[in-house]
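For subunit A:
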Amino acid sequence: MPKVIKAKINGILLRVPEGTTILEAAEKVQVKIPTLCKHPDLTASAGCGICIVRIKGTAKMLRACSTPIEEGMEIITHDPEIVEIRRTVIELILSNHPNDCLKCGRNNNCELQKLTADFGIRQESFPQFLKNLPTDNSTNTITLEPPKCILCGRCVEVCQNGQDVWALSFLERGIKTRISPAGEIQLADSPCVRCGQCSNHCPTGAIVEKDHTGKVWEALLDPDKFCVVQIAPAVRVAIGEAFGFPVGTNLTRKMYAVLRRLGFKAVFDTSFAADVTIMEEASEFEERFINNKKPLPLITSCCPSWVDFMEKFHGDMIEHFSSCKSPHEILGVLSKTYYARKNNIDPAKIFMVSIMPCTSKKYEISRSDEMFASGYQDIDVALTTRELSRMIKQSGLDFNHLPEEECDSILGEYAGAGVIFGATGGVMEAALRTANYFITGNELERVDFDAVRGLKGVKEAEIEIAGKKVKIAIAHGLGNVEYVINKVREAKKNNKEMPWHFIEVMACPGGCVGGGGQPYNVTDELRIKRAEGLYKEDKTKEIRCSHQNPYIKRIYEEFLEKPLSEKSEKLLHTAYKSRPTYRK
Partner candidate 1 sequence: MFKKTILLKDTSFSPEDKTRDVFTRCLDYLREKQLEQDIQVVRVADSGVYGQGLVMKVLPDATLYVNLKDEDVTRVIDAAAQNKTIEGLALKKAPKQIRIVLRNCGKIDPESLEEYIATGGYVGLKKALLELTPDKVIEEMKKAGLRGRGGAGYPTWMKWKFARQVVADQKFVICNADEGDPGAYMDRSVLEGDPHSVIEGLIIAAYAVGASKGYFYIRAEYPLAVERIQKAIDQANAAGLLGKNILGSAFSLDLEIRLGAGAFVCGEETALIASIEGRRGTPRPRPPYPSVKGLWDKPTVINNVETLSNVSFILLKGSEQFASIGTEKSKGTKVFAVTGKVKNSGLVEVPMGITLREIVYDIGGGTISGKAVKAVQTGGPSGGVIPVDALDTQVDYENLQKLGSIMGSGGMIVMDEEDCMVDIAKFYLGFCVDESCGKCAPCRIGGYQMLEVLKRVANGQAKLEDMTVLRRISQAMQKASLCGLGQTAANPVLSTMKYFESEYKQHIENKKCPAGKCSALSNYAIIQEKCKRCSLCQKNCPVEAIPGSREDGFTIVQEKCIKCGRCLEVCKFKAVSKT
Partner candidate 2 sequence: MDKLTPEAIDRIFKQNRQQSANWIKVGMSTCGIAAGADEVYATLVEEIKKRNIQVTVKKCGCLGMCHAEPLVEVCVDGMPTVIYGRVNKEIAVKILDKHVNSKALLNDYIFDLETK
């Protein structure tokens, strides 16, 4: 039990656990101290200098975001001097920030803009000077505009200490300080894995997802195009945040409706393809675990940032990777082959759009030749949740009041297993449900695996299949990967028994519900609520295991034959190669 600290904020006595910051403590007495650099998700960098508060009776001011409240402290959170200094600091920041708000990717959703409005800043007290630095669009997933950067350090914190990628860092010093990959290089040549967590945490428009909505509008207007869309599991429980729904509200059927009204001729669900992924991946596991065809552990590969990370930092793990493509790629190739043939549509005319919680998917759609397995680019455009909410607003469709509709068949109907893909541990849980059936031929009595759920950085569990112990591990947030991979590496090196047989990794904390393309202001609380939205749906589904999905059975009968068949391998699987961390 942590010690309890007694202190006063604005004269109100309060008791908080030791280690609570002044900022957190102030919330207990209904004070929300303004800050620009502190994100509830991240360690405070203490950079912006706006959250200053005063120790009563002294001239000294402290940063509320990073100062733990101490026994007997008396804090004043606002007085005329504090407010004046905050205003000065905001104005100083504005003097080094472009004021093209109207044309900015964060217009109306920018933390600096909000503070400026709250402080009623109407004039320019200090002459404006801007950083003359070029925009970095090299990754085609996120756009870095250094002049808009206020150097709050959130992106660096999340990239280095959160994700362990170290693509972004502070360069130079003083007024020349900037955010950039080390050396005079662009992000695409850096270790960046396009997870987009930087864009998700940026308070301003300095890092935003690359907007591809224009391409989609263009295709929707093109009479020659047959526009098809799919939505990823995690999107349905997050998009509501942009329209005032309670966090975690599952809006699957409203999304089908809105997409159809936007002009898509067919609306599919990535969760269906997740069921296909499970059929393939569970079979791969069976091959390795029962038939010893390839080495254990099997490591999941449906997260493109994780794949990129592995290729750059853990190339020696390639043989452990599931060769199965990610669900949206599978849906892409199936729609341009199976669906096209079945409905007599020229696959060249199909324009496939993926609505993803993820910036990395924008990169994945052209990452290798295998992403063109249908003979065309399997996915034409990947949009993030944030981009879709903008498209809905542009269309004028009243999302909140739309009726609910159903998905198009047959690439739509999914088992509960498919939808929990969006939460960390979900892929593992779904795979175990089916792997158990494949190996034993029996159905599970209870399909919920509680041990793989939740936000613990690395989750480990043991389950029994056919009398054999299956040891599993789940890591989410790339910062948690090293521990897992190093254990595997160590066991390999020393020829010891593998610590785990099956490992799931998702690049973003919380899995896809916390993806880099999801709505802003994500915290663990939000991640949990979004995941709950998915687990609830799984619970209410009649069919909860991928192999039980009748449409899955049908697609194998009609088209794919069986998991890991020659056709499956050709269309649904891919290969990996080691890549340099820094591209020259």
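As a selection rule, all candidates are chains of the complex that A comes from, given by their letters.
Rule of thumb we're sticking to: a residue touches a chain if its C-beta (ideal position, glycine included) is under 8 Å from a C-beta of that chain, and two chains touch if they have at least 3 such contacts; residues count from 1.
Everything numeric here is computed off the predicted structure, so don't read it as measured data.
S.K.: Have a look at 1 or 2 and point out the one touching subunit A within this complex.
M.R.: The candidate that touches subunit A in this complex is 1.
S.K.: Please output the residues of subunit A touching candidate 1 within their complex, sorted ascending.
M.R.: 44-50, 52, 59, 61-63, 66-68, 70, 81, 84-86, 88-89, 92-93, 95-96, 125-127, 129, 150-151, 153, 169-170, 172-177
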